[in-house]
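Note that one protein chain of the assembly has been removed; the remaining protein chains are unaltered in position.
Labels for the chains are A, B and C, by order of writing; each one numbers its residues from 1.
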C-alpha cells in the first residue's frame, strides 16, 4: 500500500500515523520529495482499513498495491481449483456444460428436457424456480414447487442440479440441490454470502452487472473466508451504454479472472446477450478464451416459455453447439 | 405497446397472436408496410409479459409505449405524495434534511451528535448499524447493538430515526425505527421489498449504482403493489467510467423522477461522491434542481470514524450548509 | 417509424403533421387508444429528420423501427462484402491478420519486422506514424518520416500497408498507403469521413470507445454515401466502469455487426486490452465468434518501444498465435 501525504503534513499527526501502522505489523518506508511525501507500506496490509487512512487530514490519497482478496488469490494458491458438483467437475481442463430452462414449468417438462440435455452433452441440469424479475407483475417462478420438479428430474436423469436462491430464508429447501446459484443482483447480498460460506455446498457466483473483477473476487472472499472454498465464478454480462443486447458480455473477464484467481471461471452467454441467436458465437468465444464451462438457457419450446424465451436455445441447437464447442476447446488446448 | 413483425410473418401464428392479445383485453391495430408490419396495442398492456411476445418466431421487436409502473406513476396520481416520518415530512415543498454517521459507534457518540444535528436543522437522524462492506475484512457495523444506541438517541433528541436493513431476517429489530433504508445494493432484493410492502413503515429506497430510473420505479412498485405507499426515492450516484469520485452523482434523476412519479425524491451527495469536500456543492445543486430533501453523512470526528470518514462532514460544516440550502431553496421557489 | 402522440393532440397540428408526412412519400396508419394515439409510418423513413418530429408540441416520443443506415445494411445487400487491400482480402471466409508496431521507429526496424510478420502469417503490415496521444508531452510519432519508412517496408516485403490518418490535411501523404485507418477518436470526425468517401481506397474504421453499433454503422454510411464501399469495421474496446484493462473488448460486436451489415468485421485485441498477456485469448475469442480478421500490435523489442510497449507481442509470440488461430477458425467453420 502506498500513502501519499499532502504538502507539509503536520508532524505530530504523521508520527501518530507511523506508530499506528507499525503497531499493525506493517513497516513503513518514507520517500520525501519537494512537493510530496510518499509512504511505502510493506507487510500484510489486508487488515488495514483504507477508509480510516484516507480520512486523515494529512493524507492526500491511498493506493493499494496488493490485492485485497487472499483466499481467492492465485498468488497464494497457484494450482487451479476443481469444484465437484455431484458426479460432475468444474475446472481442471475440462469443459462443464450446465443447461436448463429459465423457468421450471412442470415435472414433465423438466424431466424430458433433462434427458435431452444429458444426451446432448450437459453435465449439470439447471432450472429457474425462484425468479428475480424487474417487475412485480411478471411471472415470479414456481418457487418451492419448481424445486420439487427439478429434484424429480435429478432422480430421473441422474444429472446433478443447480438452482438460484433469492433469499437466505429459502436455503432450507436447497438441501438436495447440488450447486446453489447466486444471481448477479445478489452478488453483494453479504448476509446471503456469509450463510453460504457456512456450508460446503458448491456455489456458482455470478458477477453483478456493474461489479468490477475485484468486487466479484471480494464476494467470493466472503464465502471462502467463512470456510467454503467451492466457489465457481461466472461472467454474465455487464451494463454499458450499448443496448442492442441485454448486457455487454465481458469476454476479458474470463482470462483475467483466471490470472487473478485459482477458482474455476464459467460464462453465461444467454443472460449476457438476451438473444438466442448470439448464444452460439459467444459460447464459442468464451471457450476459446479459456472458460472452464458455460451455463446456457435451453427450453423445449422457447416461443411459449414462461420466461426467458427470447434467449433460450432449443435442445437440438444446444446439441449442435456442444459438438462445435468440443472442437474449439481442442483447438485452444493444442500446441 | 408496439409489436414489429418480421418480414412475411406466418399467417397462422399471426392469427394466434391476435386472438391471444384480444383475450387479454387489448385491442390491436395493424399497419402493413412493404417491408414491415407494425401492430399497435391499445388498452392496459401492463399485464402483458414482454418476454413472451418477444420470443415468438414472427416478432422482430417489441417497444413499450406505456410505462410499466402504475402505483408510482404520476400520470395516475398527479398530486405530490408527502411521506410522514415521525413528526417530520418528506415531500410537499419543504426541505427534509436527514443526517447522521455512517456507523453508530457508541451511545454517547450518537446522542451528542443527534443534539448537534437537530440544532443545525436536521429533521431525521440517520445512523449505520448493519453495514454493507465490499470486503469481509472491513468493519461490519455494530449491528443490533448499534440500533439500540440509535433508539437511545431518538428518545434523547426527539428526532425520528432512519436505519438501513441488509436482510429480511433483521426486520424484527426495526420496530421502533421510523424509516427503513434500502441501500443501493439491495434495490433489487425483491424478497426484501415485498416484506417491506407488507407494513406501512416509510421506506427510503436508494437507487442501485447501475439501475435505470425505470428499474428504480419498478422496485418502488414492488413495495407499493403490496400495499405500502410510503416510499421515498433517493439518488445516490451511478457507476460510470469516471473514477475521480466514488460514483457519478446523477443530478438529472431529481427532476426526471419527479416528472415520472408523485413520490418524494431526495439525494445522497455523501455516498455519491465519497468526498467530504464535494458534499456542499452537490447538496446545493440537488436542492436547486428540486430535491425534496437530502441524506448527509455527518460525524463528530471524521478522521477517526470507523467507516465513511472521507465522506463525512463535521457538525459545524453541516450547520453552515443547512443555512445556505435554505437560501437556495427560496431562490428556486421564487417567481 | 412509430410516432406516439401526447394525450388529446391539437387537431390542426395533427393534420399538418399528416400532410407533411405524406408529402415525404410516407404513408401513415393511425391507432387511437383511450390514453394514446400511435402513428405507424410506412415507406422510406430514412430521410425524415427524427429531431423535427420529436420537437412538435403534439408528439410525446418517436421510435425508429427501420435502421437509419442503408448502404451498410445487410437487409439491402445480403451477400458479404470482400475488401481488397493490395494482394490481400478481408471478408469472405478467410482470416486476415494485420500486424505491426504502434510506432514506426526507423527504416531498419520496420523492414526487418515486416519480414518476420510476413513469415509468421500476416497479410497486411501496419505501422503507426501519426499518433493520437492523450498527452501533448508524449511521443507524437515520426509522422511523415514514419510513413516513408513504412513505404520502404512495403517495397521490401511486398506486403500491402495500413496506417492511421489523424487529420484530413495529411491525406496527400497517403497515396501509396493501401488502407487508411480511422482511429476510434476520429470515428465521428465527419469531415474526414466525407473526404475518405471521395476516394476508393480501403478504410479501416475503428469503433469509438463510447460509440454504439448504430453510430459505427452511421459513420460507415458517411464514407459509403460518398461513393466508397471499401469499408472494414473494427471493434477496439469500449469504455466501461471496469478499469483493470485499458478498455472492455466488446466481443458481441463481432457477431452483431455481421448480422446488421455486409461489411467485413475485424477486431483489435491489443488496443482493447492494453496488455500483451491478454492478446492471445482475446484474439482466439474474436476468431471463434466469427471475426474476418485481426489487427495486432507486434514490436521487435516491446520493452524499448517508443509507444504501446505494454500491449505489443514479440514476433515469435505472434507466430505461435497465428498457428493457433488457424485451428480455431477451422473448428468454428466445421459442421
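The definition used in the following text is that a residue touches a chain if its C-beta (ideal position, glycine included) is under 8 Å from a C-beta of that chain, and two chains touch if they have at least 3 such contacts.
It should be emphasised that the depicted structure is a prediction, and the values quoted were computed from it without experimental measurement.
Contact with the chain not shown here comes from a single listed residue; of C:4, C:26, C:56 or C:90, that residue is C:56. Residue A:36 is the one among A:36, A:87, A:106 or A:119 that touches the chain not shown. From the set C:19, C:119, C:169 or C:334, the residue in touch with the chain omitted from the display is C:169, counting the whole complex.
Residue-level contact of subunit B with the missing chain is found at 210, 212-214, 238, 240-245, 248-252, 254-256, 259, 272-273, 277-278, 281-282, 284-290, 324, 327-328, 330-332, 334.
Not every partner is drawn; the one left out touches subunit A at residues 2, 4, 27, 29-36, 38, 40, 42-43, 61, 63, 65-66, 239-241, 243. Where subunit C meets the chain that is not shown, the touching residues are 46-47, 49, 51-52, 54-57, 68, 132-139, 166-169, 185-186, 188-192, 194, 208-210, 215, 218, 221-222, 225, 239, 302-310, 312.
As a working rule, only the chains that are shown with their structure count from here on.
Put simply, the C-alpha centre of subunit A and that of subunit B have 26 angstrom between them.
Centre to centre, using the average C-alpha position, subunit B and subunit C are separated by 39 Å. Shown for subunit A are the residues that touch two or more other chains, namely 210.
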